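Note that one protein chain of the assembly has been removed; the remaining protein chains are unaltered in position.
Letters A, B and C mark the chains as written, and numbering starts fresh at 1 in each.
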Amino acid sequence: MEQFYGYFLYLISLATMGGIYAILTLGLNIQWGFTGLFNVGIAGFFAIGAYVSAILTTAPSIRHLGGYQMPYAVSFIAAMLVSACIAWAVGKVCLRLRTDYLAIATIGIAEIFRLILKNETWATNGPRGVSMIPKPFETLPEPWNQLCFLALVILTVFVIYLALEVAHKSPWGRVMTAIRENEIAAKAAGKNVERFRMQGFIFGCMLMALAGAYTAHYLKFIDPNATEPLTTTFLVWVMLIVGGSANNRGAVLGAFAMWTVWSASEILASRLPDELAIRTAYIRIFLIGFVLQIFLQKYPKGFLSETRPHPRAARTPGYSEPE
Amino acid sequence: MIEFANFYLIPGILLGSIYALGAIGITLTFGILRFANFAHGESMTLGAYISFTLVQMTGLHPLMVMPISMVLTIVVLLFIDRYFYRPFRKSHAIMLVMASFGMMLMIRSVIQFFWGVQVKTILPGIQMPIVFFDTLRLSPKHIMIIISAIVLMLAVHFLLSRTKIGKAMRAMADSPELARLTGIDTEHVIRTTWVVGGALGVASGVFLAIDTHVETMMGFNLLLPMFASAILGGIGRPYGAMAGGLIIGLTEELSSYPWIGTEPLLNPGYKAGIAFIIMVGMLIWRPTGLFKGKV
Amino acid sequence: MLTIKNLNKNFGGLQAVRNCSFEIQEGSITGLIGPNGAGKTTTFNMIAGEERPTSGRIMFEGQEISGLPTYEMFHRGIVRTFQIPHEFSKMTVLENLMVVPPEQPGESIIKNWIARGAVMRREKEIQERAEESLEFLSISHLWNQEAGNLSGGQKKLLELGRTMMADAKLVLLDEPGAGVNPTLLMKIRDMIARLRSDRGYTFCVIEHDMDMIASLCDPVIVMAEGTVLTQGNMNDIRSNPEVLEAYLGGGEVQ
Partner (left out) sequence: MKYLAKFSLAAAFSLASMTASAADIKVGSVAGVTGPIAELVAPILAGRNLAAEHVNAQGGLLQGDTMKMVVADSACDPKAGVDAGGKVVNIEQVVAIVGASCSGATNGMVQSVTIPAGVVSVSDSATAPSITDLKDNDLVYRVAPSDSYQGRALASHVLASGIKKVAVTYATDDYNAGLAEVFAREFKNMGGTVTANQAHEPKKASYRGELATLAKGGPEALALFAYYGSSGITIIRNSIENGLFGKFYAADGMFDKSVIEQIGADVLRGNIDISQSSSDYDDVSYKLFAAAISAKGVNPKAPYAAHGYDATFLMALAIEKAGSADRGKIAAALRSVSKGPGEVIRPGEWAKAKKLISEGKDVNYEGATGIVDFDENGDVSGIYGINTIGADGNWQTKLLK
């Protein structure tokens, strides 16, 4: 019985982290899937969100800035706003250049951000991190606190998913697709391409910050190591590519599927003898890279490819369904 | 003043030449294959590890075994190009960036798997510097690194300016379409790019290993400064990359010189950010770089 | 309506447009002809805001507009088509047109969430307008096709259709007849004429088909080597020896 209860708890944690990753992938999907922006600095915006929300909600501490004890709603919104401002500045510099530059610049931003987190000890407690971050619903008994937090995450994913579906199908999504398809024509059609790109970039970064904030509260602890690029940037990319970029459902699916693979593969690895188990950790990373290669080459569209809703058949006579 | 030369200027030049060698490979792939190669740092790491193993096996000086590790690394790079990059020749460049991204993880984890994560030394012991004019301190290995780097850069210069393939490479970096029209064998040029970039990458990896040690993250840690050097010099401009590398290396070291007062100008904890700041500044004011590269 | 004064454009060492000045009168269909490399398309690009003039001025309805971005030009009513059609290939024909209209409330991501009603109302209007345009272009049967699958001529029509979706004042057509069969060419010509009379568009047309120019355009501006050689009605042009010279023996000007 306990075993099953254990499985149940593990499933909750799997789904919670999966959901947080789904927020990240949805954010990246706006940037890459909808807008075609190659952001490799996910970890940076994730970190912004995590620290802003952590500092705003923790009790006073001698180790770091804090003691504001704001409600979660305020801290989540603040996390997204700060991230939006930084995204705006980055976008201002990089969005008009070739996509590779954005990649290089964002990976740089993420690294700079880690440097700031490590060195500005007065605010962040440096490399030692912020501890005792409150967690929503933590006063409820086990497993209800975990279930409620999971519900919060899933609800957020669902709301974001719906909002993005609406946006993707809307004229906004249409313009985004148009820009991706043919930038010159989009410009000739009077679209302010830079502004739309900027919007995509900022919205994506806001979601990444939100995911960061959720992570900080979920872990109840955050330090610069939690914003390590391997699991906060690269893994998210693989999730999106595998799930199917430009497809919101694909993004969510990819997040849950890859997180399950990433997390559960270790359960298998831990069954191996020790010496091997240690080395298997590296095989897991190798596989992440390899899966990315396979999908890029063989299934570049991922599990679910992009679907764009076409306008319905018109009422005007003379229109016929295509054969 | 002499302290400035000993502890800031010379290390800066040393670091700069290591960046410069690596950045040439980055800028060539950027110019010729048209993508930002995120796996370049890993080919440096691989070269350093192969050299380490060869040194262990033969007991020779790292510089002696470097040619062999260059060949081995280049074989790996050509294999990777054939199976992981070539399928994307006609696709959007971003696919290649992503493929190189995955490659970065793959190469690094293979290195970690086979060699482990323990830090290794390729040239153990302390080398006391030779003191010139009673004050200027130069370590023999640093002289060796700087001279080797200069020799390699001259070789690159000779290759690009005197040989047919070098000219073809420059033509292709300038305009791939035009190069194709004029009948240049683009696949051949691409292979040569990997050979040149790989060899220089291995050299910079080994030099870094000689100066410090061999470690699995060494290449990744150099990636950002190398990108910055390539952008600073102008994308597709090998000479620009050399200049860019030197400038970035020097600035990084000089940034913590106590220019004002006795405290370092910049908290050395932020040293790694220098390359990035130069790069952003460059992207804002002059995205074509010093040597008018591509945007 | 549009005045160009001493326009220059250099690409590196190459001077594509040189001291070019001309005017386009409101309500006219101005032809822009000249041999290849005369700087016609570059001039278009500058008027449409895709390229920034090296020097010189572009005035539209009495306001200086040189160097403004494309979307600014578009919002002032300058719309262009391309010599090689630029369509959104994975989008349907109808969507290709529905993208164009300016100031759609649905283009604000937030209004899609909080003001669905307004967005949907506008969408309905736009769709009706797009369908009308398709009918005008007589390609309404293709409405649900992916634009990338259209034939060259159909893509040309789609280009034209895009200008109809904008609130255009001045339409710049870059070789609307290139690579189009004679029947369709006639059709396109008639459409241009009708758009002028029905909607009051002003046109400027780059075209190599002299019959089309002759039957459609007045005045005609001849460009050569980046500058305006002469202008006037087609008869004057035909008899101008300089023009013949520019066309290398005048083989193309009948």
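One rule holds in what follows: a residue touches a chain if its C-beta (ideal position, glycine included) is under 8 Å from a C-beta of that chain, and two chains touch if they have at least 3 such contacts.
Computed from a prediction, not measured in an experiment: that's the story for all the values here.
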item	value
Displayed partners of the chain not shown (whole complex)	A, B
Touch with the omitted chain, as defined above, among B:I18, B:M44, B:L200 or B:A243	B:I18
Absent-chain contact - pick from A:W172, A:F201, A:Y218 or A:F256	A:Y218
Positions on chain A contacted by the hidden chain, ascending	2-4, 6-10, 13-14, 17, 63, 115, 118-119, 121, 126-129, 131-132, 135, 142, 145-146, 215, 218-223, 225-226, 228, 231-232, 263, 266-267, 270, 274, 277-278, 281-282, 285
Residue numbers in chain B that touch the chain omitted from display	3, 6-8, 10-11, 14-15, 18, 112, 116-119, 121, 124-129, 137, 139, 208, 211-213, 215, 217-218, 221, 253-254, 256-258, 262-264, 267-272
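Here is the rule we go by: only the chains that are shown with their structure count from here on.
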item	value
Contact graph of the chains (line, ring, star, complete, other)	line
Centre-of-Cα separation between chain B and chain A, whole angstrom	32
Separation of mean Cα positions, chain C and chain B [Å, integer]	49
Centre-of-Cα separation between chain C and chain A, whole angstrom	42
Where chain B touches two or more other chains, by residue	none
Partner chain A, residues of chain B touching it in the complex	30, 35-36, 38, 84, 87-88, 93-95, 97-99, 101-106, 108-110, 112-113, 223-224, 227-228, 231, 267, 269-270, 272-273, 275-276, 279-280, 283-284, 287, 294-295
Chain C partner contacts - residues on chain A that touch it in the complex	163, 166-167, 170-172, 174-175, 177-178, 181-182, 184-193, 199, 203, 308, 310-311, 313-314, 316, 318-322
Chain A to chain B touching residues, read off their complex	36, 38, 40, 93-94, 97-101, 103-105, 107-109, 111-112, 115, 118-119, 230, 234, 237-238, 241, 279, 282-283, 285-286, 288-290, 292-293, 296-297, 300
